[in-house]
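One protein chain is absent from this view; the other protein chains keep their places.
Chain naming follows the written order as A, B and C, and within any one chain the residues start at number 1.
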Amino acid sequence: MKQKIKNIFVEGAIPPSKIAASIAHHQEKTKIGAHNIFLGQVRADQIEGKTVSAIEYSAQTEIANQVCHEIREATFSKYDLSCMHIYHSLGKVKAGEICFFVFVSSAHRKPVFDSLAELVNDIKEKLPIFGKEVFEDQSHQWKVNQ
Amino acid sequence: MKQKIKNIFVEGAIPPSKIAASIAHHQEKTKIGAHNIFLGQVRADQIEGKTVSAIEYSAQTEIANQVCHEIREATFSKYDLSCMHIYHSLGKVKAGEICFFVFVSSAHRKPVFDSLAELVNDIKEKLPIFGKEVFEDQSHQWKVNQ
Amino acid sequence: MKIKVRYFGQIKEITGKSDEYLVEQFETVQSLKSFLKKRYPELNALNFKIAQDNKIDEDSSHLHGTLIDLLPPFSGG
Partner (left out) sequence: MKIKVRYFGQIKEITGKSDEYLVEQFETVQSLKSFLKKRYPELNALNFKIAQDNKIDEDSSHLHGTLIDLLPPFSGG
């Protein structure tokens, strides 16, 4: 069965309650023994005396969702995972808030550790998402991933 | 400053709301850019026709907390982490519920990925915690880690 | 053939618009890139990718799309 392409984007920050709800949702899946979650949080970086107060995300969402779908399928083929959930913010996310949520589950711990870092790196590298770092004085610069 | 030895044990399952509260608590720490969370969930394993309904955990808590403290200190020395939180259940945890919660945070993603798997493996290997797998018919067997 | 060109992130800021229509003909992705770099010189300072009809394409590819996206460096996560 061909999987439907999912929309990974949510408007604004990802609240901790959404993460809790996602974890709770897996309690009926009693073949799962291990979950691994990555969360990206907006840093209040200090750059030349100015402090980042928020990041505004935009994206070419159609390509991003398609590429994410391909990454998802490749990861399911490569690792023995039960579940995989990926969410990324669009719009304004304030410093300290969560902008990126990747969640993998498996019967055992090895597949979740092996897959999660690869998944996060792939998503950051391959998805056309653009972060604008807004400073407290409302000036801005464009985020560059390391 | 010498760190106080923390008690990692909580009675019963770890509720998703506790995990959400722990995440939310980090939103004031605006130097953090990456969180990585491992959750152990009790599996309803099928063994010789019987199904695991719960695991009852016991521990030599004094040694477990001391050894965990040493693992924690060694991990902080080795990796550039901002925060580390470790919780493990005692008593009965039903299939589908969370029994183990390890949470690391850092400015960037590499230290959290590098440290979390090592931390989880060390804790499972070195802490005197004992799991009794209780079947639906109330018979039991002693859990063996792979 | 008229093509619609859309600008994202920092490129939208450079061009001052989110999209525009071009009536010029281009052989390859690279030739469209060169045309736009002349029109918007600030693009020369930036590495950007082009997508044709929602697929990211190589500079050497034949330009066939009617919907073209200019994508600045990715910085999600």
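Definition applied: contacts are C-beta pairs under 8 Å (C-beta built on N, C-alpha and C of every residue); 3 or more make two chains touch, one makes a residue touch a chain.
No experiment lies behind these values; they were computed from the predicted model shown.
Peer 1: Quick one: which shown chains sit in contact with the chain that's not drawn?
Peer 2: Those shown chains that the absent chain touches are B.
Peer 1: Given the contact definition stated above, which residue among B:K50, B:H69 or B:K143 touches the chain not shown here?
Peer 2: Looking across B:K50, B:H69 or B:K143, the contact with the absent chain belongs to B:K143.
Peer 1: Which parts of chain B face the unshown chain closely enough to count as touching?
Peer 2: Given the touch definition above, chain B has residues 40, 57-60, 62-64, 66-67, 88, 99-100, 120, 123-132, 142-145 touching the missing chain.
Assume only the chains that are shown with their structure count from here on.
Peer 1: Could you please state the distance in Å, as a whole number, between where the Cα atoms of chain B are centred and where those of chain C are centred?
Peer 2: 49
Peer 1: Chain A to chain B: how many Å between their CA centres?
Peer 2: So the centre of chain A lies 23 Å away from the centre of chain B.
Peer 1: In whole angstrom, what separates the CA-based centres of chain A and chain C?
Peer 2: 26
Peer 1: What are the residues of chain B that contact at least two other chains?
Peer 2: In chain B, the residues touching two or more other chains are 109.
Peer 1: Please list all residues of chain C that touch 2 or more other chains.
Peer 2: Correct list: 77.
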